[in-house]
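Before anything else, here's the structure in question.
A single protein chain has been omitted; all remaining protein chains appear in their positions.
For clarity, chains are labelled A and B in written order, and residue numbers in each chain start from 1.
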Amino acid sequence: MSTTTVTPAPKTSGDEIPWNKHQRQHLTPGDWVASIIIYGLITLAVIAVLYPLWFVVIASFSNPNKVAAGDVFLLPKGVTFVGYAKVFANARIWRGYLNTIIYSVVGTAVNLAVTIPCAFALSRKEFKPRRVILFLFTVTMFIAGGLIPNYLLYKQLGLLNSMWVFILPGAVSVYNVIVARSFFETSIPEELFEAAQLDGESYLGYFFRIVIPLSSAILAVIGLYYFVGHWNDFMTGLIFITDDEKQPLQVVLQQLLLVAQGTATNVDAAAQQQAADQIKFGIIIVSTLPLMVIYPFLQKYFNKGVMLGAVKG
Amino acid sequence: MATQSLSATPAAPAQDSRRPSSVASGTTKKPNIFKRIAQHFRRYWELWLLSAPALIFVAIFAYVPMWGIQLAFRKFDPDKGLTGGDWVGFYYFKQFFHSPLFGEIMTNTIRISLWTLVMSFIFPIILALLINQIHSTKVKGFVQTVTYMPHFISVVVIVSMLNIFLTPGSGIIGRFLGPESVMGNPKAITSVYWISEVWQHCGWNSIIYLAALAGVDTSLYEAAKIDGAGRWQLIRTVDIPAIMPTAGILLILSMGSVLNVGFDKIFLMQNSLNLPATEVISTYTYKIGILNSQFSYSTAIGLFNTVVNFVFLITANAISKKISETSIF
């Protein structure tokens, strides 16, 4: 991509990047060096991340013995699809998928509905109790009752072995409240609030009509944080769900993996042992692919120069 | 301010209420307490309404289970229920402090967590600044997508990938590192831990900074350019200040986890050769609590952990507030 900086480009796609417009008149030798270093580092980072992932992909359909022996490098060797066949032949996988999608979608909706309004309220500096509330929130990030009190509480509330155990206890992530609050404080100009006040808007009106439309970036980020959390949530199913029909994808995959590997008291067949590694790599791909597909859709929100320019400029 | 003084010191609420706030430039008289509460709610009921669901969830799911913490001071008795055991005070805390493993566990925990904390703080910022320098939106999107991907891989897989890559002789990294696996080297295992943490989460953690950078006022760049700022200057004078508030908050929050080394990963990385460097509070608590069912002892260790973390958090918050006006509460 550095080629576009080298050739004096006409005004092209890069016009959202502010300094791009001026590159022709201001490209100093320092900028050249900067470009080389920046793109060099980025290339390095991309390779460092991509190669291990590529390895997982090729390992997922290579002969597991060749993988363990270190013979597999750039291309798969001894291609077999045993792992994938085992993963997909299992009806429980599909039910797990469905469960996970339901838990993630409903869960994220609840998360956002609870987190964003609260973060907004806490971002209002004139709302004095916010310091106490934030303190009480933050405390919970560090002090937790522990497994057994939680178990008793969920039992009492009837959450055990129900889909709500995936959704309600984690409805508020204090971390995300803080992140969203700091977004509202720093990125929504106070002038907007004053203008809204003059227009006779209440807090609710201001929040729904002005703040929310300006917050697509933070909604996307927080939403993705929550969604990924739900998607990868493994322990909740393991600890609080006994009914196999309700287990999310991660738990199902994990069980499949363990069965494939066999246990000390439960000696499994040779063929199964051999497939275990392949299943392991296949499972990463099966379980993470959907997340990787979602991200590009949300990404455009991150790159929008949210609203500051419009107000101050 | 009204509720705050209500819950803390109802006796002396007077002076605070006089400070005029940006919105309320109303009465400065000294009304009685009920009136002031009523006034507060009349003015702010919408904000209370917006925050109510979150408050309720936090109260139920975070505060209610905290009653279980008293287990740290009681001898757990299954017949009498969770909180019915005899009160033993700081017995279990002393047991931990006098444990022959105490020194080793604390050193390991702090070493691993500090390395991870610092590196996981620095690298996402660098990455975000770099990504922000890319002109083409397509390349930018590609780099972002690639670097965030490892975040979704489960810990079990990450550790087995480490094992495969670091295998002496055959692993792509291990073949350059001599005949013995670095996974068994107590001196190297901390680096293996934080490097793999950075590898996995760097891209993901940079998202928040990229969101902050996306919100930077484009006119700031224009102005800096007119002043003749080069690329480095733009980064220094525009980008870095733009992400400072976010970075500050994230740093404070991470200070609160100084004694937290995520359990799963280090537990899976443990082997008999690296054990002197990898036994940390969470793995020890697991062995004591879940495997040996000593709930009181493990709760006490957990509570000690919490208190230390909390002290760090409060300190970091106070310092940050003094020097940079950034604070979480």
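Note that contacts are C-beta pairs under 8 Å (C-beta built on N, C-alpha and C of every residue); 3 or more make two chains touch, one makes a residue touch a chain.
The rule is simple: contacts and distances are computed from a predicted model.
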Per UniProt, the name of the complex member that is left out, chosen from "ABC transporter, sugar periplasmatic protein", "Phosphonate C-P lyase", "ATP synthase epsilon chain" or "NADH-quinone oxidoreductase subunit E": "ABC transporter, sugar periplasmatic protein"
Selected from B:Q39, B:S99, B:Q233 or B:S327 as touching the chain missing from the view: B:S99
Touch criterion as defined above, residue of B:S191, B:N292 or B:S324 at the omitted chain: B:N292
Missing-partner contacts on chain B, residue numbers: 3, 7, 55-56, 58-60, 63-64, 66-67, 76, 78-79, 81-83, 95, 98-101, 104, 159-160, 163, 167-169, 179-181, 183-184, 271-276, 279, 284, 287-295, 297
Residues of chain A in contact with the chain not shown: 63-65, 68-69, 90, 92, 129, 132-133, 136, 147-149, 151-153, 155-156, 235, 237-242, 244, 251, 254-256, 258-259, 261, 263-274, 276-277, 280
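By definition in this document, only the chains that are shown with their structure count from here on.
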Intercentroid distance (Cα basis), chain B paired with chain A, Å: 17
Residues of chain A defined as touching chain B within the complex: 1, 4-5, 13-14, 16-20, 22, 26, 28, 30-31, 34-35, 38, 41-42, 45-46, 48-50, 52-53, 55-56, 67-71, 73, 113-115, 117-118, 120-122, 124-129, 131-146, 148-150, 152-153, 157, 168-172, 174-175, 177-179, 182-183, 186-187, 197, 202-204, 207, 217-218, 221, 224, 228, 231-232, 234, 250, 254, 257, 280-281, 283-284, 287-288, 291-292, 295-296, 299, 302-309, 312-313
Contact footprint of chain A on chain B as seen in their complex: 1-4, 7-8, 21-24, 44, 46-51, 53-55, 57-58, 60-69, 71, 82, 127, 130-131, 133-137, 139-141, 143-154, 156-157, 160-161, 164-165, 167, 169-172, 175, 199, 202-203, 207-208, 210-212, 214-219, 221-222, 225, 228, 230-232, 234, 245-246, 249, 253, 256-257, 295, 299, 302, 306, 309-310, 313, 328-329
